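Shown next, in structure tokens, is the structure this report addresses.
== subunit A ==
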Amino acid sequence: MAMIVELGLQGLQMLLVVLIAPLVLGITRKVKARLLRRIGPPVLQPYRDIWKLMHKEAVLAHNASWIYRVAPYFIFAATWVAAALVPTYATALLFSWSADLIALVALLGTARFALALAGMDVGTAFGGIGSSREVMIASLAEPAMILIVFTVALVAGTTQLSAIATTFITASVGLRVSLGLALFALICVGIAENARIPIDNPATHLELTMVHEAMVLEYSGRHLAVIEAAAALKLVLYFSLVACLFVPFGMATGEKTVGALALGMGSYLAKIFVLAVLLPIGETSVAKMRVFRYPIFLGGAFAAAALAVFLLFVSRGF
Partner candidate 1 sequence: MSVPIELLLLLLVPAVAIVLLALVTNYRLGAALNVLACALTFGAGVGLLFVPRMRSDILIVDDFNIFFVVLTTFIGFTTSIFSATYIAHELETGRLTPLFLRFYHAMYQAMMLAMNVALLANNTGLIWVGVEVATLSTVMMVGIYRTPEAIEAAWKYFILGSVGIALAFFGTILIYLAAQEVLGEGLPAMAWDRLVQNAARFDPRMMSLGFVFLLVGYGTKVGLAPFHAWLPDAHAEGPTPISAVLSGLLLNVALYALLRFKMVLAANPASLNVGAIMVVLGLISLFFAAFMLYRRRDIKRLFAYSSIEHMGVAAFAFGMGGPLANFAGLLHMTMHSLTKSAIFFAVGHIAQVKGTQRIAEIGGLSVTHPVLAVGFSFGVLAIAGLPPFGIFASEFILISSTFARQPVLAVLLVVGLLVAFGALILRLQDIVFGDPKGPKDPVEASYVPLFLHLALVLVAGLWLPAAVVGWFRAVAVLLG
Partner candidate 2 sequence: MGSLAFDIAHLLAGTMLVLSFVLLYQDRVTAVLNVFALQAIVLALSVAWQSVAQASPHLVVTAAVALVVKGFIVPAALHRIVRKLDIHREIEQVIGGGVTMLAGLALVALSILLVQPVGEVNIITREDLAFALAVVLLGLLMMITRRNAVTQIVGFMSLENGLVLAATGAKGMPLVVEFSVAFSVLIAFIVFGVFVFRIRERFDTVDVSALDSFRGERSDRI
Partner candidate 3 sequence: MAVLVGLGCVAAFFVVSALTLVRGPFGTTFVYGASGAIALVGLVVGATQLLAGTASAVILPLGLAGLGGHFRIDALSAFFLTVIDLGGVVTSLYALGYGRHEAAPMRVLPYYPVFLAAMNLVLMADDAFAFLLSWELMSLASWAIVLAHHRDPANARAGYIYLVMASFGTLALLLAFGVLAGQQGGYAFDAIRAAPPLPLAAALAVLLCLIGAGSKAGLVPLHVWLPLAHPAAPSHVSALLSGVMTKVGIYAFVRIVFDLVGASAPWNGLLVITLGGITAVIGVLYAILQNDLKRLLAYSTVENIGIIFVGLGLALAFRANNMGWAAALALTAALLHVFNHAVFKSLLFFVAGAVLTATGENSMERMGGLIHRMPRTAVACLVGCGAISALPPLNGFVSEWLMFQAILVSPQLPHWGLKLMVPAVGALLALAAALAAGCFIKAFGITFLGRPRSPAAREARETDGFSLAAMFALSALCVVGGVLPGFFIDLLGPLVQALTGDVLPRQAGLAWMSIVPIAESRSSYNGLIILAFLIFSGTTTAIVIHRFATRATRRSAIWDCGFPLAAPQTQYSSSSFAMPIRRVFGGAVFGLHEIVDMPGPGEMRTGSFRVRVIDPAWRFGYGPLARYVGTVSLRLNRLQFLTIRSYLTLVFCALILLLLVVAAWR
């Protein structure tokens, strides 16, 4: 019986992240449109887009291989699993221990691996551009991410997300320099990983600096739908990561009573909403960067995270 409940809660989280993903995307778009004095599409538009795409026939290039067709599902699956493992409304879910923060980063890496290959499969110039730039960005973002992981892990003494969240709620961690730096770094990395301004512009095609869109240029129909969904999911994942690591408050940590869970759910949704509003505000206030300025941007994130780790290595007090 308990097992059933556990499974149920885990399943609930999986469904939750998938279901809210397009909504979050819609909110960000709406806010952004408003900031640009536009009406903007309705908040639920992303659901409609995905639904429409799913019912269109998929057009494949003649020389597209099985990788091209499998990749979308694989990317979606990897992202989904990763998202499902980040504590959202409650910690210590059934499978939460099956992968820690490092494994999470690696899972996203797996998804990226598949995406980059998919971009190269048909053999177009755009796909190549996208993949090679994605690799470059990842090679800078991933070390930063690992260092962020080090920071929180060193503060919390564990790499288990649930355990980290619990410690941050219960134990008196307080405000720390290192955690502040880590947060900054995580935001930078998140922006880069989710192809947001100033690194990439999700709203455009045929812009020579595009990265993510370039890789998926050839996709259409259901494949495109799955990829879009995966992108949205990834955004949610990073939101929940920020929420879980830095504002874990309200999460159901102890006994999983209905009340606790409800509180956790409510607080989670609230956090996500806030982040979804904050992101476009940030985006609209900066301009898109040239490709070869990315290293400076991500280097900043890397430096911040590295500084945090050094501080912690020198003394746990920071």
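On how the list was made: all candidates are chains of the complex that A comes from, given by their letters.
Basically, contacts are C-beta pairs under 8 Å (C-beta built on N, C-alpha and C of every residue); 3 or more make two chains touch, one makes a residue touch a chain; residues count from 1.
None of the values given here were measured: they were computed from a predicted structure.
For subunit A, the touching candidate in this complex is 3, chosen from 1, 2 or 3.
On the side of subunit A, the complex with candidate 3 involves touching residues 14, 54-63, 65-67, 73-74, 76-78, 80-81, 84, 95, 97-100, 102-103, 106-107, 109-110, 112-113, 116-117, 120-129, 131-133, 135-136, 138-143, 145-147, 150, 153-154, 157-160, 163, 205-206, 217-218, 221-222, 225-226, 291-292, 295, 302, 306, 309-310, 312-314, 316.
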